[in-house]
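I'd like to ask some things about the structure below.
For this depiction, one protein chain was excluded, whereas all remaining protein chains were kept in their positions.
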């Protein structure tokens, strides 16, 4: 049972993080960075890792992290979402870090996590392939062992931060295996022979995606061979919870922007916020955003307390689906409330709109998460009967 | 290509029909009849058949009908829908009549149609079984021939006017057959031995439904044995088009009622129709009703010109799905615009609301019709490539 | 609660209960003990049937009652709205005379605010009360009155001055229901239930001393009632567990609860019965249908998020944190959940959505959901009014320009009599 409350420490942490991003990485900065070559600000990234310790907020202290949990991670992502932060945090600190936490041996964790937690290296997780699908069953990339080395073959798509990642954690399967069987995670170094990183043109330029082509690439197995499916499920569910927080932050920024515009803009001799059409739209936005926020907060609490895989999956499905819906609707509504100006490049709304479109289908479509939610709830109810 | 226009004669016919129902069978009458034992007004029914010829409006003159087509039938149903007409028209004049027109031999048509067209007998069509499904594949009731007689076994549900019908046209299949194969239509006389008619309690009391239990009931085969599936498809598609017209009439009545209430009702010193929330809701209702109307009119034209089965199916799916959605939404909106009074028994809105709920799933759910529409359009496009 | 007072209160309550609690007493008699001792309403002033304890200490007393299995004062239905209103605005005499019998459960009350012509615009009501010597003569019509048919008193809001702005011309009365000038008629709804009444007042009489507050001050008094009504509505979701104890007190209590709860029995259906969706989908065999599942998911997800939102608001309150917007969304959220639930139910049962009554899905509950849900976005404040309130009070958006509040009510446009229904 989630508490759905934040401690005073967590609230102070949020204030601190929020102020940092508001001051050091306002949305105007995302606007610059999304057009830059690198696609992120390495200096700010170093500060996130070093000075602030945010890249390892949820990593155990033993591995150089802050030792906090999913709730604090959610706070960081919500505040990042609010400013449309443009950088490899979600890909590296969330996806790759969780993959190591869930899928690597203790020795591997010791080797990889400290530098990752400190932001000294950037990691990325490669699961889905062309056309999508973040479930174990959809992985076709194959791994074979020869002369004591693992070699990977296949193509990965929607890979975050492909151009700047130092290493990739790649899901691949033993040839001939299907479903959840035979699936392993591997570390592939950037620049490895046979690895081609092809940048993809995306709707959301603040979140860079690439396609990886793997042709006999040398790889290091993470954890036990063929047993990665449950870990991968947990990684992706935790990441979905984190992404929901980021989306909720974006949705809140949109709502704030819509409401403050409605309080300033005059048409027909009245503030437009006094028209019922605008007023009711804002009230509906607020409702959707608050419901999504509750889902994201509740899911973060579930993720924070080492719940069962099913409980985590249920909460993640709830949070991801509701946050995606609220974010996209808030973006559409905010454009509409701004009128023509909301559709221009120079207004910030489109950054969030594109972020909403670019987050909606990441890690799975809302329809998939909805379907899965019914499965979880229904199975739980059946088990209680 | 549909013309989407009415001739002067058709417009006059509409005016005539509309006036008749407004004067002779206003919604207050439906309110009385839905609580009556018989569930319809036999006297009015006789007038529909005799004096007005409406029960045979679409039946060829050779069989004692008026020889008009689906457009005129649509006009009748739209005007009936407007007053929430309570009687066996849709079951007998539409479903049973179309079943005879499409599925019977010429000799059988000669025997049955004249009396049906004159309203002298009431027919009913029994296809779906418990749990629903109006497609040939879902029929489980079985027919076997013994000693030159056909005998039916099974259960039929959602059968219109079961208590007052003089005969039923029942879909049943040869034992062992599946899908569209082996399906036939049979005439079963009311009161036949082994036929049990069990009235069902319904949401919409203006449209009585029954369950039939057939235990070795004596039946007369219509048309050729085992070949009824295509005819049944046409019957149900034509009926769906007619039902769409009826729903559109109901939706229009709701819109009219909502708009006129919004022009009379004062709150906060203003007519409530001057509030944007009400105004915009009415505008959206109008849009939905007009789109549904276009779909119903267009589909009636397709049905009127002996189009291919696929063309008819496509138009029927369009009309049924859009009309069902518009009708239900109009009912919900009209209740909301009326406020508390719209939720009372004494206000007429609930008759239409219940009609909307009771029509939505009749002959198939909107989701089924949507799915089928995509199938038709997609197949047509593929054929043109 | 580790202040010394808590321990002391706990012990006092425990001692008093040990001495006085008796489950074989007649219910009213037991409650008379509660009223006279002050233990029934410990947070009320000591002068008025209470003990003047803080909310926190009141909880301590409650806990002792629960521990002992002791029954409390009558607190269900409209009566606590009346009690709270009288406690704050009633005269000494009114409080002395009316409050005890509210608390013992002997008097039932109803609320006579809404009118056919003034629903959303409550302050636009037109029932008139005119003072004739020592008696107010009341003429008009009220509607959406729960339990008027077995109420002894009604809280009546009526217009006593037509020459001042609308909010300033109202007065608040206690109307005796059983008198020749008052007629109560059940109001049947589209779902078949008749849980409300219409109340017609034709030269109904209210003695002068049954005016609550000042003439023209009725709106302020009514705001107290409405504030408590909102609280009550929030609490309603966890209401109505029948007491299980044995003994005369319990028996009479169960009867009372059954009587009071009767008008509310369709409220769960109005809220969408999300709990029934999965069982219904399993029973119909449509649970595996991917399109149906999407509808089910929408309803279940919204319900869960709405629950979590309410819990979030409670948690923040409990921690003394500043209230966020999440606390103001309950009613609108309930409406969104209910609509999604109705869609899910319909999808889950398919054509059986045509059916009603015992042989219909979930013994007719699905039909009742489908026929009841439209009320939730109207009753107790329409969704439109909720959205206005949220937009203005939570988001700080400007009000619409209005021209009905600053002029004499006489000059405000009103419903013609034929649209008051």
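Note that the chains take the letters A, B and C in the order they are written out, and that residue 1 is the start of every chain.
Note that in this section contacts are C-beta pairs under 8 Å (C-beta built on N, C-alpha and C of every residue); 3 or more make two chains touch, one makes a residue touch a chain.
Since the structure is predicted, the reported quantities are computational estimates derived from the model, not experimental observations.
Asks: Sort by label and list the shown chains the missing chain touches.
Replies: Counting the whole assembly, the omitted chain is in touch with A, B, C.
Asks: Check each of A:148, A:176, A:191 or A:269 against the chain that is not shown and name the one that touches it.
Replies: Looking across A:148, A:176, A:191 or A:269, the contact with the absent chain belongs to A:269.
Asks: Looking at the full complex, which residue from B:284, B:306 or B:346 touches the chain that isn't shown here?
Replies: Only one of B:284, B:306 or B:346 touches the chain omitted from view, namely B:284.
Asks: Have a look at B:259, B:303 or B:316 and name the one touching the chain we're not showing.
Replies: That would be B:259, which touches the missing chain.
Asks: Name every residue on chain A in touch with the hidden partner chain.
Replies: On the side of chain A, residues 128, 131-133, 157-158, 200-204, 209, 261, 264-271, 275, 277-278, 332, 335-336, 339-347, 349-350, 353-354, 357-358, 360-362, 365, 367, 371 touch the unshown chain.
Asks: Going by the touch rule given at the top, which residues of chain B touch the chain that is not shown?
Replies: 2-5, 11, 259, 262-263, 270-271, 273-276, 278-280, 282-284, 286-287, 290-295, 297-298, 318, 321-322, 367, 370-371, 373-374, 377-378, 381
Asks: Spell out, residue by residue, where the missing chain touches chain C.
Replies: 289-291, 294, 401, 403
Here is the rule we go by: only the chains that are shown with their structure count from here on.
Asks: Please compute the C-alpha centroid of chain A, do the same for chain C, then give the distance between them in whole Å.
Replies: Inter-chain centre distance comes to 44 Å.
Asks: Among the residues of chain A, which ones contact at least 2 other chains?
Replies: 275-276, 280
Asks: Residues touching two or more other chains, restricted to chain C: which are they?
Replies: Expected reply: 384, 387.
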